[in-house]
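Quick one: the structure is below, questions incoming.
Here the complex is missing one protein chain, while the rest keep their positions.
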Amino acid sequence: MTPIRLGMVGGGADAFIGGVHRIASRIDGDYTLVAGALSSTPEKARASGKALGLDPARSYGSFEEMAEAEAARPDGIEAVAIVTPNHLHFAAAKPFLERGIHVICDKPLTATFEDAEAMAEAVAASPALFILTHNYTGYPMVRQAQAMVAEGALGRLRVVQVEYPQDWMTGAVETEGVKQAEWRTDPARSGAGGSIGDIGTHAYNLAAFVTGERPERLAADLQSFGAGRQLDDNAHVMLRYASGARGMLWCSQVAPGCENGLRLRLFGDAGGLEWGQENPNHLWFTPHGEPSRRITRNGAGAHEAGVAVSRIPPGHPEGYLEAFANLYTEAAGAIRAVQDGAPRAEVMGKLPGLAAGQEGMAFIRACVASAREDAGWVAL
Amino acid sequence: MTPIRLGMVGGGADAFIGGVHRIASRIDGDYTLVAGALSSTPEKARASGKALGLDPARSYGSFEEMAEAEAARPDGIEAVAIVTPNHLHFAAAKPFLERGIHVICDKPLTATFEDAEAMAEAVAASPALFILTHNYTGYPMVRQAQAMVAEGALGRLRVVQVEYPQDWMTGAVETEGVKQAEWRTDPARSGAGGSIGDIGTHAYNLAAFVTGERPERLAADLQSFGAGRQLDDNAHVMLRYASGARGMLWCSQVAPGCENGLRLRLFGDAGGLEWGQENPNHLWFTPHGEPSRRITRNGAGAHEAGVAVSRIPPGHPEGYLEAFANLYTEAAGAIRAVQDGAPRAEVMGKLPGLAAGQEGMAFIRACVASAREDAGWVAL
Amino acid sequence: MTPIRLGMVGGGADAFIGGVHRIASRIDGDYTLVAGALSSTPEKARASGKALGLDPARSYGSFEEMAEAEAARPDGIEAVAIVTPNHLHFAAAKPFLERGIHVICDKPLTATFEDAEAMAEAVAASPALFILTHNYTGYPMVRQAQAMVAEGALGRLRVVQVEYPQDWMTGAVETEGVKQAEWRTDPARSGAGGSIGDIGTHAYNLAAFVTGERPERLAADLQSFGAGRQLDDNAHVMLRYASGARGMLWCSQVAPGCENGLRLRLFGDAGGLEWGQENPNHLWFTPHGEPSRRITRNGAGAHEAGVAVSRIPPGHPEGYLEAFANLYTEAAGAIRAVQDGAPRAEVMGKLPGLAAGQEGMAFIRACVASAREDAGWVAL
Partner (left out) sequence: MTPIRLGMVGGGADAFIGGVHRIASRIDGDYTLVAGALSSTPEKARASGKALGLDPARSYGSFEEMAEAEAARPDGIEAVAIVTPNHLHFAAAKPFLERGIHVICDKPLTATFEDAEAMAEAVAASPALFILTHNYTGYPMVRQAQAMVAEGALGRLRVVQVEYPQDWMTGAVETEGVKQAEWRTDPARSGAGGSIGDIGTHAYNLAAFVTGERPERLAADLQSFGAGRQLDDNAHVMLRYASGARGMLWCSQVAPGCENGLRLRLFGDAGGLEWGQENPNHLWFTPHGEPSRRITRNGAGAHEAGVAVSRIPPGHPEGYLEAFANLYTEAAGAIRAVQDGAPRAEVMGKLPGLAAGQEGMAFIRACVASAREDAGWVAL
């Protein structure tokens, strides 16, 4: 199949997530990167474009310029990846949405709640697809977990334990030239949430994706342990679900020994499930009263929902990039389906989109509001 | 050395914890069990005494009778183990304390707060020692963790994550003839706390023991998932420490796949520690910015504090019974020191006593109070 | 029940295994240690006896003296534990066997093959029981593994992988005052086998116990990596079973990072099993074509064969000492049965005895013979 012509906003040299998106777009061969506005500094943008082998004519100094020029070309981009810091997500997505160019945007949705509303309007007004890369939902064993919960393997859900600890901000790295830390600790660029926005939303999204349930209320105790840090770098959250289930969410950027320890544990009256991102090819399942089973990706006991997004045999580990690629590959399918005339509402499948982004924003908003009220309960 | 003459209240056939205390008392040879009031039913008591090889004359029908008779014998018991359900702890301990017989009591301190106060008074009025078997503090690697924290291995403490999930009450076992579940779900016998009293106090105590810090306030969301269950069987608690550290505590009796998953994770500005009870011979330590180290009991990197309570070489696992025995062995040392004239205040060392019991009661009280106020913050 | 009167030969201060035997004899309360010849140096023997609280009159300077004196007492010992270095096993056991005192002997059977034959004769000529403490067979999950194999869980056995790596002799510790290393590296005291005698026999015994099968032939490549070391400190052995199954056995005392890494993996045409000594409460079972199951001691999926030798609930770890105690407890049962008139041949149950010891000696002999012939195949 002809690859989809892809552009990218952000993701120049030194950026972590831009490279991830590029690899993810290549793994299954569904995209070809043909244009970019890779940095907010035009010179850097062009240098990065050159390093990536972009046609200089399509390496733009700004996203507005890029949207306009590409929309005018017969071979212009069909989709664009937005991989800027959070505060630019909406501004960057807007001109593409307006021109019907599909948007694949990194999370969280935006830095501000105003932007989030504006994004929602822009998406509503556009024929284009909007995909938000809540990439952990692309892991095969997360898909299996979702399917098992939906099929009743846990019975009635009682307890949700989800956590995402990291340690890279234990020291004052934002003062030591670490760019990734600089914007993440700056409310103007990151938004009202620090760790809760950057990784807490991932934990929240993962739990929501797998359980299919949403908390009604939460109580959040946010901390900023780093000296002079304005945004939270550690958060303790209690969750109450409409169904009666209860949960805890912990995210941290100051937990030495933890790298990307996203982990979900679910307990129902009929069984328990556990999955961790750092060894993502295993899913632990305990039917109550029986021994725990280690289910492997594509192995014995693998569910069709996970097999469908798995590439290689069990025991050969797939990782973060393959999970990310699953979103890109499903996005390619959705884009082609829309191009073939399918209604936008019918093509998203398991892909996270605007709604997931809005839920993430609501989670951040509720956490911040709760924290302001001494970690009191706040409706979601 | 001549073994200490030990009596036991409770712990007849079918009881779990009585057998544990008996084994723990035997492991290092410091005690000899010579008397008992092993059940509240006199017949059962005598049958259990016979099964254990007690002299029938010293197998009593009640603890009052036992206290009186033993105190009158020249070879009477020097110490008594109280292993009844919680609501009898005070009543059973009292006659022995009054007669200067040392008491080794299972936790929590008592079922009611009134009893706890009465126990405090009885202990204060007695020359005898009072030891509360918060047994997890007897694990060598817990001792090492405490020493490392005290010596600054973590720097300034920031985050405490402690949990104790079990799954044995996932179903309605208290209605199916499981005695252990019957009294634990009965407020009259267990007290105001369900899971928080039974295992939450262990988690709380472990964190306090290792960190040397105490929360000032907590917010507790208690749940009773089991149908018709009056006491909590799952609890989510947020903790705020005077030092600025924050914590989360989770305990559960309804988490399928979890057996006795007591686990403590601590994070400071200089490092992280992790220990879990189910594989207790390992302690994970990460100096911030260095690889994680797996420190083994009695192995390379073992701290004197743990080596001192370890019996066999690294790689030969010690377990729950050895940790429990460490309390008994230290209690024997304390009893002999007191018998040799040392002041009671100077012999307890790392042994948990009345204060640990009172802290546990305060924890239960605060959790219940918080839960009544929609999980609002309560001072401890 | 009245405890069995136990004596001990060897096991004075500084000895590791003597302390283990003493704790093991106490855990279930079936023995009382009343006599000892705790060291080959009479003064040390008496000092050790005093430290252990033995009646000075029963703390002997030699095992001959002890055997004679104890046999003459109406309250003399009923059983004796032999925990000397290997070369004294026979000499120490002999006078007790001759007097009908039951012998619990550490492994391997003896240092020399001559002694092994003499031991066999002495056992045959005695009415006493002879128990050899192949202690790893006392682990509950090893018992379960044996039962599962016997019941056909693996189908037809194909592959045996067993290993026992340690690291404590990586350096030249025998020249640095480590007593445990001194006699173990001395052929006169240890016998013809170094690592194969000390730990290889454990690995061999474990595989034999669990599989119920015996190799017909082996090929052994023995190495002495330690400078000047006369006995093997690392061994690679290939095994061929009469049934057609094949195996590998590795033991090492020079493998940095390994403490007591005894591990058994079995594979048949219907499934696989894995057990490791360092986390002994778990047994991994994979029915072919299904997910692996983690079976826990006394937990869901636990087999009666393991439950029978387990003391506490799942998730509360039992360890090395409890496994060792299981042999002592079963030995107590066997001794009492014999005392009650049961034929010696009918009381041993799963207890390892002379036959296990002879098999261990045959294993050592075959390994040494194979190594001398360039690791050629040798019949067992």
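Worth pointing out:
Every chain is named by a letter (A, B and C) in the order it is written, and numbering of its residues begins at 1.
One rule holds for everything that comes next: contacts are C-beta pairs under 8 Å (C-beta built on N, C-alpha and C of every residue); 3 or more make two chains touch, one makes a residue touch a chain.
This one's a predicted model, so the numbers in the text were calculated from it and none came from an experiment.
Residue A:Gly315 is the one among A:Gly100, A:Pro127, A:Gly152 or A:Gly315 that touches the chain not shown. Touching the chain that is not shown, out of C:Arg5, C:Arg158 or C:Arg229: C:Arg158 (per the contact rule at the top). Of the listed positions C:Asp30, C:Glu78 or C:Asp167, the one in contact with the omitted chain in the full complex is C:Asp167. In the full complex, chain C contacts the hidden chain through residues 158-159, 161, 163, 167, 170-171, 219, 221, 223, 225, 234, 236, 238, 240, 246-248, 250, 252, 254-258, 265, 267-272, 274, 284-289, 292, 374-377.
If you put the missing chain back, the residues of chain A touching it would be 1-2, 16, 19-20, 22-23, 26-29, 53, 166, 168, 258-261, 277-281, 296, 299, 311-322. Although one chain is not displayed, its contacts with chain B can still be listed: residues 285, 289-296, 299-301.
Heads up, the rule we're going with is that only the chains that are shown with their structure count from here on.
Each chain gets a centre from the mean of its Cα atoms; the one farthest from the centre of chain C is A.
One finds 43 Å separating the Cα centroids of chain A and chain B.
The distance from the centre of chain B to the centre of chain C, with each centre set as the mean of the Cα atoms, comes to 34 Å. The multi-chain contact residues of chain B, meaning those touching 2 or more other chains, are 258.
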